[in-house]
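Of the protein chains in this complex, one is absent; all others appear in place.
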Amino acid sequence: MVSQKESDMGKIAITCQSPDLDAQMDSRFGRCAGFLIVDPDTMKFEYLENGQAQVMAQGAGIQAAETVARSGAKTVLTGYVGPKAFAALSGAGIQIGQNVENVTARQAVELFKAGKVEISSAPNSSGHAGGGGGRRGGGRI
Amino acid sequence: MKLAVASGKGGTGKTTVSASLVSVWKDPVIAVDLDVEEPNLHLFLHPEITGRRIAGLEVPQLDASKCTYCGKCSELCQFKAISLMGEVVLTFPEMCHGCGGCIAICPEKALSPGVRELGEMEWGSAGKAGFLMGRLRVGEAMSPPLMRQVKEKLGKMTAEKNADAIIDAPPGVSCPAVNAVMDADFILLVTEPTPFGTYDLQLAHEAFQPLSIPMAVVVNRAGMGNDAVYDYCRSAGLEIFAEIPYERSIAEAYSQGRVIAETSLEMGKLFADLAEKIRSAVPESLYIMAAIKEVRHA
Partner (left out) sequence: MPEVLVISGKGGTGKTSLTAAFAHLASDHVICDLDVDAPDLHLILRPDQTVSQDFFSGYEASVIKDKCESCGVCTEMCRFGAVSDAPVPEINPLKCEGCKVCVAFCPANAIAFEQKHCGQWYLSETRFGPMVHARLFPGEENSGKLVTLLKQQAKELAEKQGRSLILSDGPPGIGCPVISSLSGASLVVAVTEPTPSGLHDLERVIELCACFRLPAGVIVNKSDLNENISGQIRDFCREKGLAMLGSLPHDPVVTKAMVQAQAVTEYCDSGFSDEIRKIWAAIVKLI
């Protein structure tokens, strides 16, 4: 699924409000407007809408995580990730940079490349459906 | 017959009225608390609990060795309780509504039924009445599946004892409240003569009207606010079956966990009359027919 041409760093998914690298990013994960999937080497990007997650009564975070996983991104940069989305992203082997706020998508990538984004090991938002995350059913061996 | 005691607004005296009706009910009756988020009826009836069981919901369990990551389960699930993330399948049991779709659709039979705890059910007796309640686990979000199980148990209990049922319904007018009253033969709406009480009575009346179940009103704390509730009942064709006066002594008795019908002769008579009115408002043939229909469906 993941193309071999990508750099070691892998593509980065950034939560955004509009398909523009220089616009303010969206600090929400599950209910963000969309994702910019950026190649950090070339800064080329594609835009994925998150509309499907936004119309959901529940599970928007999990839906958004599926969208990111399908895009082939290896890293997510965002503001807040709830426990279920966190479990879903980690389950898919995607690393999560949280607490990235009040910057543009381009600045977020620069911060990440400079090693200034901390990769989290736990969700930083209690989420609204509470409780724990997912149960890993196991991956392909 | 099944009587549901409901109210749009919380705190109007729904539980007080339920407990009092149970205490004056002449025929065999089972008192049921379907307000599973905040059950309170037991605080007034002090039942002796003779049985109890955990109420669970069927959720999927994955055998990863059989999974081929086809994604059919994740595609069907409307609640994101099972998710294909690249080459990993994750389950989120707390999101699951227990529809069984993923287990049925899996071509590899990699999913089997597991259980999530919703809460518990308790039953027993309160004086000569039977008693049944559901209690949602704190942190559990979904009350309707627990309510369904309590209603199933109620069906068995009423059939066994050939008893009537008095249901203390949850407040509000959204799906738990409608679910609690939808199988009843009669709905008693408890309100108070205040702007909040009147508005919420109107919401409840509108919500329950499509069910075509006969309804009447009890005005609690009569004399406290204004006359709007009477105007509304008149214009909506809702009959007022009883008025419980606004008296500090009643509020105090309630605060001591006492059943109002047992506090004075006057109150005892008020509730006995109310029970009689409800009885005669539901022709016996009607609820016997409903019961027969239910048995056929079961």
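Odds and ends about this structure:
By letter and in written order, the chains are A and B; residue numbering begins at 1 in each of them.
Keep in mind that, in the parts below, contacts are C-beta pairs under 8 Å (C-beta built on N, C-alpha and C of every residue); 3 or more make two chains touch, one makes a residue touch a chain.
Remember, predicted model here, so these are calculated numbers, not experimental data.
In the entire assembly, the chain absent from the figure touches the shown chains A, B.
Across B:Cys175, B:Ala236 or B:Ala281, the residue that sits in touch with the chain not pictured is B:Cys175. Of the listed residues B:Ala207, B:Ala222, B:Leu238 or B:Ala261, the one in contact with the hidden chain in the full complex is B:Ala207. Annotation: of B:Gly127, B:Gly225, B:Pro245 or B:Gly268, B:Gly225 touches the absent chain (contact as defined above). Although one chain is not shown, part of chain A still touches it, namely residues 31, 55-58, 125-131.
Counting the whole complex, the residues of chain B in touch with the unshown chain are 8-12, 15, 37-38, 40, 43-44, 76, 78-79, 97-101, 104-105, 136, 138-144, 148, 170-179, 182, 194-196, 199-200, 203, 206-208, 210, 224-226, 248, 251-252, 254-257.
Here is the rule we use: only the chains that are shown with their structure count from here on.
In this assembly, the C-alpha centroid of chain A lies 42 Å from the C-alpha centroid of chain B.
Contact residues of chain A toward chain B in the complex are 1, 56, 58-59, 62-63, 65-66, 69-70, 84, 87-89, 91-93, 129-140. Contacts from chain B toward chain A in the complex involve residues 62, 64-65, 67, 69, 74, 79-81, 83-95, 139, 141.
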